[in-house]
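Please see the structure below; I have some questions.
Note that one protein chain of the assembly has been removed; the remaining protein chains are unaltered in position.
== chain A ==
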Amino acid sequence: MDFELPDDAAALIETTRKMVSDLMPHEPEFQKTGKVPAAVRKVFRDNGFFSLAFREENGGMGLGMLEICCIQAELAHLPVQFWADVKSSQGPQTKIIEDFGTEAQRQATLPAVIAGDLVMAFCLSEPHCGSDVSAIRTRAERTGDGWRLNGYKTYVSNGIKAGQAVVAAYTDRSKGARDGISLFLVPADAPGYKLAGILELMGHHTPGVAELAFDDVDLPAEALIGEEGKGLSYLMHGLNAGRLAIAGTSLGMGEMALEEARRYAHERPAFGGTLSDFQAVQHMLADMATEMRAARLLMLDAAWRYDRGEVSRSLCAMAKLFCSETACRTVDTALQIFGGAGYVRGQRVERLYRDVRVTRIYEGASEIQKNTIAREMLRD
């Protein structure tokens, strides 16, 4: 049995680590202004970060989930806003276009996404429903030779600056979610497409997520992605990869907090020594390190199997569940080690404390992951 990362993955991670460490000094300025310095996006654009997940024939690097999760864990050391666009280039909105879209839809989006010029939004959640996809109210009705879209979407990451959106809507409610939901590619400049509101968040606090309204948006027949009524299966298609990627995000945040706490405990003078002299603090660090290591191994195993074609809903759910829960605990303990200093705006652990919390919620809350794991266990 070999626990070493493949050479390619190791080289990609190493380079990402170097870039991340060079970008870290931009954090204080960002914490002050809330604006992502232009240099950050340039580094990601110049070094191919928007192409990671796409297949080679579409101009991408065709990386597997092992590489993507590990790269994501490195990026997650930086403020979320630095890499949010990179993450969105790997999200369901682009993967669905790549896997199920028409050639015209691919041409209209993928090259611009890969070049770092286009951000796409994914519109699924609505004010009254999240994980319960079947409850969406957005609908698309046939018109003469196209569709008319009506509905309201919320928690749209990157919705503020998206140029194109993938929108889930019922095309035939009588067929239920399984056969009645379809996906549409909607350009942000379509008449009736409106940025209806911005939700400020606890973490990821600027620029927030968008609420988008679709009022009688007329779409041509070609706006339909894949086949009519297959929306739910397309959504499910990218589910496991999405969960693995969040395992990577939360893992990176937890590991960053652990490193911050280790360094601080070592430096902070206390009672004639340093914090790290105290066994209570040593045990905290030992627990954090052990749990984060377990989380990393669980993620690596799930991602490695995924790339080998052994896609297991249960393993992906376990990785997402454990990495996010563990990362939240680790960040919390890190803040405890920092004491008052960790509660101060501008401190990295304070930022991580706010940012990490959502990893237990989005891409399926922890409770949903447990449902999945139990269902797979109890399946006949």
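What we mean here is this: contacts are C-beta pairs under 8 Å (C-beta built on N, C-alpha and C of every residue); 3 or more make two chains touch, one makes a residue touch a chain; residues count from 1.
The rule is simple: contacts and distances are computed from a predicted model.
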item: Among "Symporter YwcA", "Electron transfer flavoprotein subunit beta", "LLM class flavin-dependent oxidoreductase" or "Zn-ribbon domain-containing OB-fold protein", UniProt-listed name of the chain not shown; value: "Electron transfer flavoprotein subunit beta"
item: Touch criterion as defined above, residue of A:G48, A:P127, A:P220 or A:G273 at the omitted chain; value: A:G48
item: Per the touch definition above, residue among A:K18, A:R142, A:H283 or A:R375 touching the missing chain; value: A:K18
item: Contact set of chain A toward the excluded chain (per top definition); value: 7-8, 11-12, 15-16, 18-19, 43, 46-49, 51-52, 61, 71
